[in-house]
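Every protein chain of the complex appears in place save one, which is left out.
Our next item is subunit A:
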Amino acid sequence: MSLLRVCAFTSKRLNTQLLFVDLSFAGCLRTASGAAKDKEPLRKAKTPQGRFDMDDEKPKDPLQKFPDDVNPATKEQGGPRGPEPTRYGDWERKGRCVDF
């Protein structure tokens, strides 16, 4: 329970969005009720050592590198990967806009 309180307290102090509190709340609940979940193996925490035991595949980067780093459409060498960042009038990358 105190873990919950600490989670809620620190989240409030940091004043981040409510979703974060929800996520951490849910996370805390899940760990607190571990006894009920003995049918599933408990997931090992991702300590530095624990991380190497599991063979998690790295998430694929949504932006693929061009062959030879040359953009086939514009023939740009060494340019940004993925679709053209300026296609919407701003500089877009992975959904984020960078207004430099």
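Simple rule for what comes next: a contact is a pair of C-beta atoms (placed from the backbone, for glycine too) under 8 Å apart; a residue touches a chain by one contact, two chains touch by 3 or more; residues count from 1.
Methods note: contacts and distances are computed from a predicted model.
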Exercise for the section: Leaving aside the chains on screen, match the unshown one to its UniProt name from "Phospholipid-transporting ATPase", "succinate dehydrogenase", "Exostosin-like 1" or "Small ribosomal subunit protein uS9m". Expected result: "succinate dehydrogenase"
Handout entry: For subunit A, the residues touching the chain missing from this view
Key = 15-20, 23, 59, 62-63, 74-100
